[in-house]
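Yeah, one chain of the complex is gone here, protein chain that is, but the others are all in their spots.
Going in written order, the chains are labelled A, B and C, and every chain counts its residues from 1.
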Amino acid sequence: MSAAADLTGALGLAYWAETAIKLGVALIVIPTAALMLGYLFLLKMMAFMQSRLGPTDVGPHGSLQLIADAVKFLQKEDIHPAAADRRVFRAAPVVVLASSFLLFVVLPTGPDAVVENLDTGIFYAMAVSSLSVLGVLMAGWASANKYALLGGLRAAGQLIAYELPLILAVMGVVIQADSLNLQEIVRAQAEGEIFGFGLIGNPFILTQFIGFLIFMIAAQAELTQTPFDMPVAETELVGGFHVEYTGFRFLLFFMAEVATAFAFSALATVMFLGGWWIPGFDFNAPILNVLGPVVMLAKILLVAFVIFWIRFTYPRLREDQLQKFAWKVLIPLSLANIVVTGIFKVVL
Amino acid sequence: MADDTGDEQSDDQAGDEAREALAAELSELLGDAVVESHVEAGQNLWLRIDIEQWHAAMAALRDAGFAYFGFLSAIDWTDAPEGRYEDTEFDAAGVGEDDDASSATAEETVRRGGGETRFQLLAQLHSPARHAAVLIKADVPPADGAPASVPSIIDVFAGADWHEREAHEMFGLVFDGHPNLEHIYLPTEFEGHPLRKDFPLLARAVKPWPGVVDIEEIPPELEAQLEAEVMAEFEASGAGA
Amino acid sequence: MSPPPTASALREQQAYVAAQAADARVNVELDTGDMTLNIGPQHPATHGTLRIACQLDGEQVISAEPLMGYMHRGYEKLCEVRTYPQCTTLINRIDWLGSFANEVPFILAAEQLMGVEAPPRAQWIRTILFELSRIANVSLFLGDMGVQVGALTPVFFAFRDRERVLNQIEEVTGGRFHPNFDRIGGLKDDIPRGWIAETHAVMAKMRGFCDEMEDLLMGNEIFQTRCRSVGVIPGDVALSYGLSGANLRASGVDWDLRRDANPGLAWDQVDWRVWTHPDGDSFARYWVRLQETREATKIVDQLLDGIPSGPIMAKVPRIIKVPAGEAYVSTENPLGEMGYYVVSKGGLGPFRVKIRTPSFSNISVVPWVMRGTYVPDIITILGSLYFILGDIDR
Partner (left out) sequence: MPQLPGLLKGLGVTARTAARTLFPKRGMRTLIPAPQQGSVTVQYPHEKEAPPDRARGVIALHEENCTACMLCSRSCPDWCIYIEGHKVKAPPRRAGGAVRSVNVVDRFDIDYALCMYCGICVEVCPFDALFWSPEYEYSEPHIADLLHDRIRLSEWMETVPEFLDYEPGSEQKVRKVPEFGTDDFAPARKLEADEAAPARKLESDGARELASGAGS
């Protein structure tokens, strides 16, 4: 979606052609992102953190392992439980994956390198990201499996508890940047100043540190990564909502999980780490359409590293403890954050 | 062999004295419930309890500090009809004869704490405070060809639940007052009581014993000829010189 | 007499019946009553094939009933047709993570009946291997408990470091899991050259592993939230259910057979202490086991330095026949009190063996302790009670 988008604008292609190219790029970017995160963190980093080697045989340092796995998944028989609601059962992974695909639409990676520069970018991102829970609930319900049902219900409960702090954490950024547009948020950070020192701009992580923490915690819950992976919970619910899924449907869930982690890392990068902008460059410099994605990728990997690092280290909370944590700690904290941000906004 | 502590080492002796004292104390505590007590030198203390007072005795022991419930099981004292190694020559080869010689007396000496019935209940209690353990037995008398029912002690020791279920399925003992006397290991529809001695172990019955000697003898008519050949070779090699 | 129904009344009645039927269908489909959830027989938390039939109200447990027997091998019956040396082969496989410790009480019971005592060197090596199997067994628990509450990494650390201990066991006995090394009257073989120094090094590594677990898991606030005041077993309940080992000591009962009823191994020759915890919850059980693993490494270190020289086998006949009698010997195994009630009628093999396994009693408390907990707590409690399926089912 990145440089190509700019290119299409420059070439003045027809709308349909531009859309097709954007779509094609997005369809390549998302699986690639999932593969990269999966290989780097899920396979290799986890292995190193556990004194293991991880995959080594397929490709150099095992880098093609996930592709081999994907091929293996595609060869598997497509099994439906006899009592499953077939249509919903089939649709669920697609819904989950669609939600992460849609997230990529608004992510800016350069001055022009964005699929659609929506004015309500954040609003849109928050909205589509919560779609995935619908898919999880569908999967849990349609599987006709008690474990899956418990997992699906847990996911729904978790959504309500965590969507709120997630959005409230973003509110601070929105207030500070005066915009819901993600591109404008990057601009606000690029053109901001820290006490008159404007060289590196003003990444909102400095002023919105509490917001960043809450966003990361809530994102961890949204992604059902470990301290909050109750919907999956291998050791209690044996996989939770996707317990009945095999073959390529399971692959879709897996891809969606990693791709959403990528997307949320990208959102955090855009909102808190200054996005694609490189200090010293003019905000609209066309070269940033090429350099921006690279910088963006580095920052995304950093954020994703933290997400996965926590995942490999921590045990999992219990559902009621998570609810307590969300309602009694995160939401009051994020509300306070909004109030303080608002006061500063008015005063300064 | 009952109370012979003559040739024990000193530390064992102290332990035995403590056990003797404990036996005396518990006999007094339980009164006429104790049919017999037995202290094996350097080992353990056995109490045999009247089955009628099994429940009361267990409760009394618990209240006397023996609060740790070790286990509950049973012993079937009949000899297996088929012998140890069914269809094998193992028993025949000496072992069986030896047993026969001593079997007349074995029955009396083998049981610690005495008793005559086929089935005996067996339990162990510990006193964490006194660092002492006691093994408790009770004779289960026969009634109509089956062992008589036994009072359950589930309300004294909650942990006895599973142990009684196990004794029920393995020996066919019936525990009065147990709320859920079902199979614990075996399938519900399983018939028979595997740990009874008359329950055959099929694994040993279906496979022939591989220990049977299977050596082909030299045919007698060839023996002399082979012997001569070997001898000729031996002498030819020079070793015989 | 009521008037005959008109057509419209009939239609209304039919509609009413249909609506009732639809309601009933919905009520059946959306049954808000209790749900039965079978945890196991194949479930990651049951390390084996234990099945726990839970009645759930939402995620709350109304009742939980363990159903076992999926792995019942009938060892008590099988022992009756085997000779004493053959029995240890089976006994190895009861608690397969701490196999050597299983052999010891059985051998001791047979020795007691025969009036044989192993020479001191054999007793010391027995004690060392006993404690090594404790470390191998419990260190796996220390990591596995992490997996039960959702942490991925600790179990890999546990497998990594347990391997070192298993290697030491294998170097002596030839078997990583099933040593079959204990013999009536002593041991099968002596320790190979260089083994003592290697074991010292491994013990240092294991202490490092304990520190790592403390930092990675036990100190973790999420872990503590998950485990503290979950599955509380008071001391008197623990005693009446016959809980033993660390489960009992975590309930505040100071009771360790190694110290209180030493059946003749070398524990009284070294300096160590029994750890207890007053809380009786899952965290206390983890804490006690962690301390015990550390303590065990210290016991091993001290024992290694003081192995007496001498033979490793007492004088026993080549074909072992055990005189008639009964004996019960129990030891403090990694999982708790494991005892063998051996009845001999003077033959080559035991007449009856009652195997008192710790996990059987430890798990029998499950229906009591799980009432009113949540589904995730089932796993925490099962994990913290720490059972080996072979030890339940025998």
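For the reader, a short list of remarks on this structure follows.
The working rule: a residue touches a chain if its C-beta (ideal position, glycine included) is under 8 Å from a C-beta of that chain, and two chains touch if they have at least 3 such contacts.
What you see is a predicted model, and the numbers here were worked out from it, not measured in a lab.
In the full assembly, the chain not pictured is in contact with A, B, C, by the touch criterion defined above.
In the complete complex, the residue from C:83, C:133, C:276 or C:384 that touches the missing chain is C:83. Of the listed positions C:230, C:307, C:324 or C:353, the one in contact with the omitted chain in the full complex is C:307.
As for the chain not pictured, it touches subunit B at residues 89-90, 93-95, 98, 207, 209-218, 223, 226-227, 229-231, 233-234, 239-241. Where subunit C meets the omitted chain, the residues involved are 82-83, 85-86, 88-90, 92-93, 121, 153, 157, 160, 163, 167, 170-175, 178, 180, 188-196, 212, 215-224, 307-312, 317-319, 321, 348. What subunit A contributes to its contact with the hidden chain is residues 45, 47-53, 56, 309-310, 312-314.
Definition applied: only the chains that are shown with their structure count from here on.
Between subunit A and subunit B, the least number of touch steps comes to 2. The chain closest to the protein's centre is C, with centres computed as averages of CA atoms. Looking at contact counts per chain pair, the maximum sits at B-C. In terms of the distance between Cα centroids, subunit C is separated most widely from A. Averaged C-alpha coordinates put the centre of subunit A at 65 Å from the centre of subunit B.
A straight line joining the Cα centres of subunit B and subunit C is 25 Å long. Among all residues of subunit B, none touch two or more other chains. Shared contact sites, meaning residues of subunit A that touch two or more other chains, are absent. Across the complex, subunit B is touched by residues 68-69, 72, 74, 76-78, 80-81, 112, 236-237, 239-243, 253-255, 260-261, 321, 324-328, 330, 337, 339, 341, 343-349, 351-352, 354, 356, 360-361, 364-365, 368, 393 of subunit C. Across the complex, subunit C meets subunit A through its residues 35, 37, 43-45, 59, 146-153, 156-157, 160, 216-217, 220, 222-223, 225-226, 374-379. Residues of subunit A that touch subunit C in their complex: 46, 49-52, 146-147, 150, 226-227, 229-230, 233-238, 311-321.
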